[in-house]
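All protein chains but one are shown in place.
After this line comes chain A, so read on.
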Amino acid sequence: MSVFKKLIASAAVASAMFAGPAMAQDNVRIALVVKALGIGFFEAAAEGAEEAAAELGNVEIIYTGPTDTTAEGQIEVINSLIAQNVDAIAVSSNDTDALVPALQRAMQRGITVISWDSGVAPEGRQLHLNPSSNSLIGNMIIKLAADHLPDGGQVALLSATTTSTNQNIWMEEMNKVMGNYPGIEVVATVYGDDLADKSYREATGLMQSYPDLDAIIAPTSVGIVAAAQAVVDAGKVGQVNVTGLGLPSEMAGAIESGASQSFAIWNPIDLGYSATMLAYELSQNGVEAAPGAEIPMGRMGVLTLDDNNEGAMADPFVYDASNIEQFKSIF
């Protein structure tokens, strides 16, 4: 029997350890559920959520998620959040559909549910927060190039594949706003198929075909890195500026070498911050999530909802020499 006694004793110790962080009941508890723990992008989002909580004052952030990016794991997490009767759940989902039944149960029990980053089908959430929108991205990629070309110049696009939906929409949106950037001329569009070596060859080819090229815009994280390398290898740093959409961790070298002046992508800190603000507004201030609604989200301004109750947070965030050090270790 003494084995059992020891076991119960150690269990009691364990319970004493766990009893420590037992929750303060009067706080508003907002759960930030991510795809999986231990991913830099989401750790940064949690940082943003904590910032929002500090600003709001009486908010406790529960940052949680499964170990692997599975829907089943997220459902277990959501079940335990429902059991704790949290005030709001803000989820970046591993599966658009599989989370719906669990989240619907959460809503039935009076819990505010929103999705952010990676969305849930409309019936499983009150609103969805997109990091940005196609039109904002389309505008941003040309603006990034134009900002460094005050006297105008030649730019070329290095995209993924001819059938890549996202890239095609972004380039289409870019074409709509070209009128705002007089003097900027798009001389060519090439496709690197999101392969590093093909993107590299296409970028090299662009510089040979257009000796006066001023910038390469690559709205793909593979293409932008390859293009930056091609510019360095061609000895054209300072003449050809590579920009577009990329990841700070992969682009740090290009910013350092000067092959890229700046590039853009979503800012996970802002995303976590905004998601928390929105969850708070819906759960505490009686804000209704309905098409056309304008919901404040602190320093990030206002979220306007479309017909699917989705909204875009902001322009993609610009990364350059001033902030790359901070973000390159995050994602």
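Please note the rule applied: contacts are C-beta pairs under 8 Å (C-beta built on N, C-alpha and C of every residue); 3 or more make two chains touch, one makes a residue touch a chain; residues count from 1.
The working rule: contacts and distances are computed from a predicted model.
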item: Chain not present in the shown complex, as UniProt names it (candidates "Xanthine dehydrogenase family protein subunit M", "Diguanylate cyclase", "Sulfite reductase [NADPH] flavoprotein alpha-component" or "Autoinducer 2 import system permease protein LsrD"); value: "Autoinducer 2 import system permease protein LsrD"
item: Absent-chain contact - pick from A:T96, A:S164 or A:S249; value: A:T96
item: Selected from A:T64, A:S221, A:N309 or A:N323 as touching the chain missing from the view; value: A:T64
item: Among A:A52, A:V77, A:I216 or A:M251, residue touching the chain not depicted; value: A:V77
item: Residue ranges of chain A at the interface with the undisplayed chain; value: 3-4, 7-8, 11-12, 14-15, 18-19, 21-22, 36-38, 62, 64-68, 70-73, 75-77, 79-80, 82-85, 94-98, 100-101
